[in-house]
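One structure is given below, encoded as structure tokens.
The complex appears here without one of its protein chains, the remainder shown in place.
Letters A and B mark the chains as written, and numbering starts fresh at 1 in each.
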Amino acid sequence: MTDEPVTLTIDGKEITVPAQTLIIRAAEQLGIEIPRFCDHPFLEPAGACRQCYVEIEGQPKLATSCTVRVAPGMVVRTQETSELAREAQVANLEFLLLNHPLDCPVCDRGGECPLQDQALAFGPGESRYREAKRVYEKPIPLSPLVNLDRERCVLCARCTRFCDEISGDRFIELFERGAGERVSIAAGEDFRSPFSGNTIQICPVGALTSETYRFVARPFDLTSADGVCPHCSAGCNLRVDVRRGQVVRHLARDNAEVNDAWTCDKGRFAFRYPDDPARITTPLLRDRGLEPASFGEVLGWVADRCVGSRVAFLTGGRLLDEDYYALSKLARTVVGTNDLDHRRHEGGAVEVWAASRPMSVAYADVERAPAVLVVGLDAEQEVPILHLRLRKAARKGARITVVHPRRTRLHDVAAHVLCRPGEEASLLREAVRGAGPLASVVEELGAAGGAGVVLAGERCSSAGAEAALALARTAGARFGYVVRRANDRGALRAGVHPRLLPGGRAVDDPAGRAALAPLWGDALPSTPGRGRRAILEAAAAGELDVLFLIGIDPLTDLPDGALARRALENVPVKVVQSLELGDLEPFADAFLPAAAPVEKAGHVTTWEGRRQRVEPVRGPVGLSRPDWEILAGLAAAMGGDLGFETLDQLDAELERVLEAGLGTPDAGAVEPFVGPDPRGGEEAPTAADPGSLLLFTYPLLVDEGRLSARADELKAALQDPAFVEVHPDDAARLGLAEGAAALVTTEAGRAEVPVRLNEHLAPGTAFVPFNNPGLVAGTLLAGSFWIPAGLEPATVSRAREASA
Amino acid sequence: MALAFERRLTRHWGDPEVVGLDGYLARGGYEGLRRAVSMTPEEIVEAVKASGLRGRGGAGFPTGMKWGFVPRDTGKPTYVVVNFDESEPGTCNNRELVEREPHRLLEGTAIAALAIGCTTAFIYVRGEYLWQALVLERAIREAYGGGFLGPRIAGSDRTVDIVVHRGAGAYICGEETALLNSLEGLRGQPRLRPPFPAVEGLYACPTVVNNVETLMNVPDIIVRGPEWFRELGTDKSPGTKMVTISGKVERPGNYEVPLGTPFRTVLEELAGGVLGGRALKAWTPGGSSTPLLTAEHVDIPLDYESLAAAGSMLGTAAIMVMDETDCIVDAAARMVRFYAVESCGKCTPCREGGWWATRVLDRLEAGFGRADDLPVVRDLGRNILFRAFCALADGTASVITSSLRHFADEYEEHVRLGRCPLGVPHLEEVAS
Partner (left out) sequence: MSTAGRPTPGFWEAASAIARGMATVFKQTFRPDTTERWPAEIVPTPERSHIGRHRLNRHEDGLEKCIGCELCAYACPADAIWVEGADNDPENPVSPGERYAKDYQINYLRCIMCGLCVEACPTRALTLTSYYELSFTSREEAIWTKEQLLEPPPPLGTDPVDREGR
């Protein structure tokens, strides 16, 4: 089999396509649309619906163009030039419609249904079928998110093939045979896949429909815009649909470079947060008991308190590139401080690396890699589309190794090395020396000849990330640093970091400051600023005058809950810029209403470093404004000038700073530059007390996060109440039983949560989800995402208390 | 009897001893295997190629050529899979062949395994064939005991294991790729081709799938040579064929005949003519999925080419005979119902077309036909034939088109009278 391009003729037009191309794809390139149902460009060919008949010269039977690959000199005639193909397609549509209920008026797919469209375009006007139609009970909820209507189903098997080939979550399958064949799920099972929503979108009829969109709108009601998912750094391209000002649906947009045609259920179903009643859309001022005020008043008030004061900025990971750039510039050029941070996890030298290099690993590189090492990342829960790419790579034969404290959902396609959190660095260093369980992985990566990929999640600590980078260099593999939140990478690139200017230049590097001087002036602060924890400590110690919180709630988002509370209590001025106040209401002195992601234009940077444009689907609600505008307004109120008044000007400047060669530090500059983090950056403490376990936590995909507000169906489908996961051996030693409550005690707090036994957990550790209902894990933490914890059965502790 | 020839597959029939290993050995059994172990795989394939043996499962593909397609340098194991999912209505010769002489199948299978370098062969037994599976399993135990299976077969250094796998009762699993799916524990639905089983079959490894009767011919070819095999049958269809004749005949049953024997000979000399001396109306040459033929085709020789020329197929050579009292619409309705029920559901024309045809034909036979039903039935046949994923649907279509081709009058008569002109009680009436 050669890979030479193949030339063939379709409907009299010649075309040259790569070998192995399907006829239906080749025809698409000529603009010839062959009707189809089971065919999907990202699924394997099935040939089930038989709608795409074409005539191939020299072949006695009609062929299905979705299963036959091109051959040199092939002469294909589609329905446009072959009467035989056209008649066969009409006949097939008649077959498909025999048992179709034709309930388009009540069907959610009505108006955007491939079957409806093709019946109209290619089908017979009337059916000759006079017998009774097949009847099923309907609709059947497969999960709280997905409804199944078997009468409408054309049995194309797209949904079951998706679950088999793409997500690997084989919850649904075709049952029975002949005319009784139907999509089914095992009795008592839920379609509990975080990718279930994709089956709805690829269903070519209304057989699978979404509970959140049930009877909500018709295509002609909707205004749509091209967005990018705000939930994680995967950067899924979305279509955001709005009916009468309310966001009613997210759909995945096809982008083979990023998300193929998929998105996860969180991206699809957690869309109601911009319309949450808790949202505040007017500026507020504490002066009058946190009452509405004008933007001018609030900005003036804040500016008065910022000029000449000790100001620090904390933000999260979900603003746009433009917002981060405005913040970075405001802090350095107007306020004159390096005290700003967006991070939850520190990556040490790897941050310089990620801030200065775009796209060292792209999705396509993951897909092509013969060997992949994933460290400190639960891809399915943290960056789900990367998880799908890893699975796709595995289907193509990649050998995947995951180093993580807990077995991940890649378990059926990857080898797992379970390690205690914080132990990653030593494992990786050992592997570089050719020893330990990962030694063979280094060899595989080396054998891949530059095509191997090492992915380090942000949770593997700065030491772990640096060790992963060193390993990638040793093996000659590509290295990717996988941050979690939607625009963490953009914030790094823009220099929302106490030590880094845009593009990864160090603040204490005169050359870096000089390079920025034409745009930023030459009076930039040159001493490294305080990071997230240092800012909170300074605030708690009364060393700050103003704490500016942009899109972050330090009480729940950070592992320093108690410290954050002390910080808020000890800073004179707290300014909150966000969608709502939430827990911060008692503390905020001024509130600046920010526009929601669906209301802003700008760019988002994926974990790869790919900058993607987002378009607003509606204007900012009420008086809310895009963050960069508010920050530019503050600069003006402080007598400064950020140098841009429109988004276009800002984009042009940002483009210059990032792309047009302020230069990036050379590879040699990537040395560990942050000393060992006393809390989380180095090796985790080994528990001295045999009764204690190393408790670690990270947010699961669907939790109580702010952007999942009102996504009730999603939570019903995929969220569990809080739990603590323990290895069965540890559980036996500590007297803990599956399902029974355990009392978890750390130096920061205590909580009672039910136990789950997990034999695929690193022994000696315990896992709690970061923010599932019933437990805010931050209350158990003291500055790091892991902490020694004592676990005992709750009954024992209660008995002890009762006797005491 | 005009049909005098040396019987091959059936030469030991009626001899109860041959079921067991000792009886089989006493009558020259496993001689083929003994010789095969001393031959190279290429020599075995060449011998089968030279014999001109064609697959007896229906399609008639040359067996030697099929074996020759198996690549030997893939580094993967290869498999022989025996298709004993004999499910075609009217066909039951494999069953009797296995019941009477199971070791001949094991011997043929082992030779095939040697020919393609396979160490594990599977016999996929139709779900309903419980007894035959037991017979096979006992024979396999005996063969292992006698050193004809397992490591070092027949004193050589070659290993061949045979595993019996019982299906779950689906006609579609007689289709070779659906059979492989079923064998792997998946849904019995046909696979996309290419890749063909010879390249990527069972567990994505090179696989040969052969019919029971095909493999049972192999030991004799090895022992007596290809030339001997070609002494019977025609040039393009050499050898003998098991014919199952059923329906309205005096002596229904399985008969071995040289390929090319005229149907009249089988009907009149072997089966004793049409039951009660009535007139022949219609017959299927190769099971219900092959197009119907009529009394005017009675002199057709039973071989692959002659039947194809007459617009039908040799198929499994399962002849079902209908006489003048049988209603064609009733027969078509019953046969189409079988294919609709047995459709795997994967593709549209078979699943929906079969459903529709069953309903319309039932209605016609029950006397509720309308004039505009006949064009629908005609279109159904045309729109199903050669349009489906696998050949199952072609069975549905063949019944419809061939019955309409030869007996359109009878359909019209049903519509005109509003009842079955022959007074045949319909299936549903029988049930009620």
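Going forward, contacts are C-beta pairs under 8 Å (C-beta built on N, C-alpha and C of every residue); 3 or more make two chains touch, one makes a residue touch a chain.
For clarity, every value in this text was computed on a predicted model and none was experimentally measured.
Taking the complete complex into account, the chain left out of view touches A. From the options A:E83, A:E176 or A:D221, the residue with contact to the chain not on display is A:D221. Only one of A:V106, A:A132 or A:A187 touches the chain withheld from this view, namely A:V106. Although one chain is not shown, part of chain A still touches it, namely residues 103, 105-106, 110-111, 138-139, 214-216, 218, 220-221.
Definition applied: only the chains that are shown with their structure count from here on.
Look at where the CA atoms of chain A average out and do the same for chain B: the two points lie 55 Å apart.
Those residues of chain B whose C-beta lies close enough to touch chain A in the complex are 170, 172, 187-188, 192, 340-349, 351-356, 359-360, 363, 372, 376, 379, 382-383, 386-389. Taken in their complex, chain A has these residues touching chain B: 45-51, 53, 60-62, 67, 88, 91-92, 94-96, 98-99, 128-129, 131, 134, 154-155, 157, 173-174, 176-181.
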